[in-house]
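Have a look at the structure below before the remarks.
Every protein chain except one is present and positioned as in the full complex.
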Amino acid sequence: MTHLNKLEAYQLSCVRDDRILFNELNFTLTSGQVLLIEGANGAGKTSLLRILTGFRRAESGHLLWNEELIENSVHFYEDAAYIGHNNGLKVALTAQENLRYAQALSSTTLTIDDAMAKVGLAGYQDTLVRLLSAGQQRRLALARLLCTHKPLWILDEPFTSLDRASIKLFEQFIETHANQGGLVIMTSHHETQLPHTLMQKIHL
Amino acid sequence: MFMRFIYKFSSPPYFYAISAKMLPWLTVLFLVLLGYGLYGGLVTAPADYQQGDSFRIIYVHVPAAWMSMFIYVVMAISGGIGLVWRIKLAEIVSISSASVGASFTFLALVTGSLWGKPMWGAWWVWDARLTSELILLFLYLGIIGLYSGIEDKRTASRAVAILALVGVVNIPIIHYSVEWWNTLHQGATVTKLDKPSIHIDMLIPLLFMAGAFKVYYFIALLLRSRNELLEREQNAKWIDELLENVK
Amino acid sequence: MKKTSSLLNAFSAVIKRDLLLAYRFRAELINPLAFFVMVITLFPLALGAEITLLKRIAPAIIWVAALLASLMSIENLFRADYDDGSLELMVMTPHPLSILVLAKVIGHWLISSVPLLFIAPLMGMMLHMETDIIGVLMLTLLLGTPVLSLIGGIAVALTLGLRKGGALLAILVLPLYVPILIFASSAIDAAMTGFAISGHLSMMCAILFLAITLTPLPTAAALKMSLS
Partner (left out) sequence: MSEFFAMGGYAFYVWTAYGLTFVLMLLGIIKPLLNHKHILRRLILKRQREKTS
């Protein structure tokens, strides 16, 4: 990840069912930083993520990816990846088929076998995702992020339904991703052990 | 200059105030046009040599049919503007027109069958235009159904805008195919519902009625848009002052 | 090192994945077929087996059944992807969403409507249609069913966010199916009465190409909108 990427938000506001969830939200996230979004349930964390992924239009304010509005930036969807509650995996396909499909859609950095080995799923290439545990499925989603070129990671509650070891592994990958010049935006309930030097926090 | 007007006119408080001022004048204009139209249509226009007095139904049927088409196009255009330039007022105008358009379409269908009964002895006539009108009614029902189905108003109006644009592209195709189908299956009764070769003093009241219906649409549109605006701008500050002097 | 995939292999990846998924759920392939056959067999039961009558209305019966079968099967075009998050994966790619949506619709057409083409001649014979008329029927189905899937895709994308989109889906889509139904059944009618059918078929081709070029745009816009 040679060149520096930057995500800037100006005066973001979001209204849902006539309730103002947040107003005048500003932040700037550059390569190598992690943005943690905290807040109670229903405080608008997921709505903010939907805005940051460009799925939902903010009520007012705008978002810039490398000084370009995300609506008309060609590169935003090339560089951004999103993992929601349901991982974006097809349970009827095998792990390998899912990853090959993801690579065919966007780009390839690591081979499938390397990526799966990194997340500790070596050998699971041909098992149906339906047979994997929740933790293993979340690791497979992480493998998808590793094997495609996605500088910006947007993660919605990445640590839910994960055991201690998987959380540890996930945090390591987030840290290495940030150190290699990647950007991470995530919402989370419980305290993370990520080093504070990388961290930016927003409380809704 | 035009864009400046659009932005000035489309700022909610300005629109809310200006529409309040326009409504009384529009009502007067509507009543005048309606008066001329009805008097001309029911009294002075000579009875049709073939259809007798039942042809006077065209003074209600034809303007309603014109309006049903006109409003769909306005709905699609304002929906498109709202979608592309994200002007909130355009979205509101688009969705507020839907129910008015639907009632005009229903009206055109009922008056069409009321007109058809004395002429061809059947309440429903598979005439090309009436069939297209029926399909247009389904398009309107689809729009209203879609809008009421989606909770979030902003997303709902964008969905309606997309559907209206798809519909407006399809209307000529549907109309052409129904027209073509009609000439293909030319049934025993040659159903010619298009206007009889119209005499000048039959035509004038028709134009007045059409004008009256257009003004009526504008009034109903303004009233509905104001309500929709209040709903959408509940948290805006200009509503607070408005509510002060309402109490 | 980063190798971005070309639009072509993204396009074919979507189709291949859908065909693979359909293969994994082979049992469900039979549903549109069973529905198509069932609807057709209702008519003789209702109208009686009088040959000339059946032959006369056979094109209408087969085409209405094909239309309803397409409506039934289109419902889960995006539903599965919407529920498990892979729709978001499809949006977040460097490639235009409308092209990927076109791939999805082609995949769906291959899975649900092509089997209808194989079974349609059987249905034609059941309704006493002559063999050359059945040829015309196959031609109209070949040209018409992709349009059903393409237009249906828009309505499915629009009603994705709704709690119960099913009923509304039919209201949205059936008015848009009218031109295809008219041209297809009148083409077969003309063939039965010995008239030329080239006019009808050229209109169907025109509508097909119009649908291929225009419908993916509103479908993509509606998909993005229902994700918000």
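Letters are used for the chains, namely A, B and C, taken in the order the chains are written, and counting of residues starts over at 1 for each.
As a convention for this text, a residue touches a chain if its C-beta (ideal position, glycine included) is under 8 Å from a C-beta of that chain, and two chains touch if they have at least 3 such contacts.
Keep in mind that what you see is a predicted model, and the values were worked out from it rather than measured.
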Partners of the unshown chain among those that are drawn: B
Hidden-chain contact residue, picked from the options B:33, B:60, B:162 or B:206: B:60
Residue among B:15, B:181 or B:216 touching the omitted chain: B:216
Touch criterion as defined above, residue of B:15, B:72, B:115 or B:208 at the omitted chain: B:115
For subunit B, residues in touch with the removed chain: 42-43, 47, 52-54, 56-57, 60-61, 64, 99-100, 103, 106-107, 110-111, 114-115, 117-118, 216, 219-220, 223-224, 226-227, 230-231, 234, 239-240, 243, 246-247
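Just so we're on the same page, only the chains that are shown with their structure count from here on.
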Farthest chain relative to subunit A (centres taken as mean CA coordinates): B
Chain pair showing more contacts of the two, A-B and B-C: B-C
Chain occupying the middle, per Cα centroid: C
Centre-to-centre distance between subunit C and subunit A (centres being mean Cα positions), rounded to whole Å: 36
Subunit B residues counted as touching two or more neighbouring chains: 152
Contacts with two or more other chains, residues of subunit A listed in rising order: 57
Residue ranges of subunit C in contact with subunit B within the complex: 154, 158-159, 161-163, 165, 168, 171-172, 174-176, 178-179, 182-183, 186, 203, 207, 214-215, 218, 221-222, 225-226, 228
Subunit A contact footprint on subunit B (complex, rising order): 86, 151-152, 154, 234-235
Complex interface listing, subunit B residues touching subunit C: 83, 135, 138-139, 141-142, 145-146, 149-150, 152, 155, 158-159, 162-163, 165-167, 169-170, 173-174, 176-178, 180-181, 184
